[in-house]
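Missing here: one protein chain of the complex. Every other protein chain is in place.
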Amino acid sequence: MMQENMRVLAHEEIADCIFELKLEGEMVWAITEPGQFVHIRVGGGSQSVAPLLRRPISISSADPSKKTMTLIYRSGGLGTGLLSETGIGEKVDVLGPLGHGFPVEATPLQGKALVIGGGVGIPPLYGLSQELNARGIQVTHVLGFRSAKDVFYQMAFEKAGRTIIMTEDGTDGRRGRVTDVLDSVDFDVAYACGPIPMLKALEHAITEKPLFVSLEQRMGCGIGACMACVTRATDANDAKGYRRVCCDGPVFKAGEVELC
Amino acid sequence: MMQENMRVLAHEEIADCIFELKLEGEMVWAITEPGQFVHIRVGGGSQSVAPLLRRPISISSADPSKKTMTLIYRSGGLGTGLLSETGIGEKVDVLGPLGHGFPVEATPLQGKALVIGGGVGIPPLYGLSQELNARGIQVTHVLGFRSAKDVFYQMAFEKAGRTIIMTEDGTDGRRGRVTDVLDSVDFDVAYACGPIPMLKALEHAITEKPLFVSLEQRMGCGIGACMACVTRATDANDAKGYRRVCCDGPVFKAGEVELC
Amino acid sequence: MLEVHLPGLDLKNPVMPASGCFAFGAEYGNLYDLNRLGAVTIKAATLQPRYGNPTPRVAETPSGMLNAIGLQNPGVDEIIRKELPRFEENKVPVIANIAGSEMEDYVLTAEKMSQQSVVNALELNISCPNVKHGGIMFGTVPEVAAELTAKVKAVSEKPVYVKLSPNVTDIVAMGKAVEEAGADGLSMINTLLGMRIDLRTRKPLLSNLTGGLSGPAIKPVAIRMIYEVSQNVSIPIIGMGGIQNADDVIEFFLAGACAVAIGTANFVDPFVCPKIIKELPEKLDAMGVSDINELVGRSWKK
Partner (left out) sequence: MLEVHLPGLDLKNPVMPASGCFAFGAEYGNLYDLNRLGAVTIKAATLQPRYGNPTPRVAETPSGMLNAIGLQNPGVDEIIRKELPRFEENKVPVIANIAGSEMEDYVLTAEKMSQQSVVNALELNISCPNVKHGGIMFGTVPEVAAELTAKVKAVSEKPVYVKLSPNVTDIVAMGKAVEEAGADGLSMINTLLGMRIDLRTRKPLLSNLTGGLSGPAIKPVAIRMIYEVSQNVSIPIIGMGGIQNADDVIEFFLAGACAVAIGTANFVDPFVCPKIIKELPEKLDAMGVSDINELVGRSWKK
């Protein structure tokens, strides 16, 4: 893990308020797993202290040969709003790579993986798919969005495997939720990232096969020191009783921690 | 007075930490006197609230035909540091024009004016000189800087009249303070802007002829409502007993208010 | 959808400038029509004219500012003569802020002010941290605040709002004490006591040494205090402290405020009050709220 002022190589709005940010720097070499994240300090330059806290954003994909990584984020609040104003060539203060990502080795070589995402939970799944592909694993994607205007990376995912797009309002792909189509997919291991209600539904739906979920929590430090991001361990006899999303996660095996 | 997001046409470091900023907008038409100032909100974009307060900066010169005005400021603290990062084509939130400037009509037509400035008190004097020139008034400038690296606008002032540069360390022009050379200058009216000790020295030195001084004070509103910027009236029988630098000033006749 | 009704104040919208940040309306009145405001809270009046503190009187802090104006004002008589007539043509309700060093000063000033026809309500500033003699005490001891409130109520012809200081251990006790003493409403919060030291001079930057901290930095403290007090009193609260935009106004309503005042933000954006008034209906629409009064205390009401 390191702190680096990474260079912006590309920065583009790829769907409604969804930005794709390509950064260059040494940090890329330290990435070990898809699903890790970075903690970004967004500031008005100089020594401005608003916003104060860093923002956690997943690494969507990385290319160590070019020292680049790509983030995809929704611009909504103060920090992401300011981030979206960053121009090409400018520097971004990044702490990372952080946390533990998705275990690609959990899927047997030549096996089948199901990758399920919702909204801005989708970005880290793209890097995951690429890594699974690289191991010869066949991947099916089920990606849920609110509406057609929110859809991003459809072609990219299609290149990595069968891709089912779901929209809540039916304006793109099929109408409905990601859980509506799971029965139609054959897989050995499932990986998911998205809103808590989606993850809960998946925990109920996928009980026979391994499922890994990536969680979000409001964070302070991002490195395990402040206890802001804890979630309870499900096992009442667990030695610690809790997990820190920032460093024990953000990816957990379904059932390891309470989803909340 | 108005609030306007003015366009940056040019922005350049013209001396050590001294920036020249050229802005374009309708506000320029509202300028009535040299020595008025603007109140600038410097922000990291979006809704960042640090720095919170606006920064008062004098209008150095203006060209209504091109809708442009030029500011010259020293980048030192948080706000001016951020301001110096503003790029060409970007917008700057400006409130102005504010306050009362130098009375050029105090100098008789065909008369002689003495213009005395110190450090970042010099910028508004440039516009003043131009206006005096336009009225056919002969202007002599005495401009004090700390050191050669701090000198700016020497040529511009020279075009407007005789210009004596003083530096504290003698690295440019003459060594010494602006008060050292006053005896050698013939004038009808004097105008000054600079640090308080300089203005005090001038008040002592120039007693026989009219002297107008421009003051600085820490400001809140910049428009007369918060009473942050007051200074005492010298006349114990003055009806109000005080003046607000932001709207009654920043230019006062020497002796009207206490210098502090 | 923005109309609110408080004792003495029938407001077409709940947004007013905060006392001391708007003088007597003349300056901002040059920028926009004061009648667009819900009300105007004018600068503190004292019995005698006050010059206030030496400068520097303000200092910036992270997301905030310190001020130590020291209640500069021309005195109640001069205000009545010179400043109040401005509100005769205007229809905007006026809240007159009252300060003093002795109880007697408050009472006399309040009495005079309350007799003015353009004044709709009084706001007792028992919390200004920048006056050296006595002033601060009124705001930190519940019994003293209550006594002052009762005395002013006895002479006032208009409803009395008491403006609480946040520099206390138990803000709920303060709120209850002045309610019991007859206050018609509360204003909260005034500024937090703070200081900045100038590294160059190595001395406090403000000539008054300490100053009152205002602006967005204090908003979380204001929200917490209004949340606590509103659950324990039944008089309305005018909320303030760091409001910058319509979202902040809604946050204050959810916490328990029935109207809001905006101070420091006027310095950042002189048009902030009319801007917020314009934005509020859209915000409420987006929330599916047809009357802003529905939001009062929603964060704690069942």
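Every chain is named by a letter (A, B and C) in the order it is written, and numbering of its residues begins at 1.
In the analysis below, a contact is a pair of C-beta atoms (placed from the backbone, for glycine too) under 8 Å apart; a residue touches a chain by one contact, two chains touch by 3 or more.
Note that the structure is predicted; figures quoted are calculated from it, not measured.
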Omitted chain's touching partners, listed by label: A, B, C
Absent-chain contact - pick from A:R41, A:H100, A:R135 or A:R174: A:R41
Hidden-chain contact residue, picked from the options C:D105, C:D184, C:E251 or C:D269: C:E251
Residue of B:M1, B:I31 or B:V49 in touch with the missing chain, whole complex considered: B:V49
Missing-chain contacts mapped onto subunit B: 49-50
Residue ranges of subunit A at the interface with the undisplayed chain: 1, 3, 41, 47, 49-54, 78, 95, 217-232, 240-242, 247, 260
Contacts of subunit C with the absent chain, listed as residue ranges: 61-64, 66, 140, 167-170, 192-197, 199, 202-204, 209-211, 213, 215-221, 223-224, 227, 242, 247, 250-251, 254-255, 287, 295, 298-299
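One rule holds for everything that comes next: only the chains that are shown with their structure count from here on.
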Chain contact topology (line, ring, star, complete or other): complete
By mean Cα position, the chain sitting nearest the middle: C
Centre distance in Å when subunit B and subunit C are each reduced to the mean of their C-alpha atoms: 35
Inter-chain centre distance, subunit A versus subunit B - centres from mean C-alpha coordinates, in Å: 53
Contacts with 2+ other chains: residues of subunit A: 49-50
Touching two or more other chains - residue numbers and ranges from subunit C: 62-63, 216
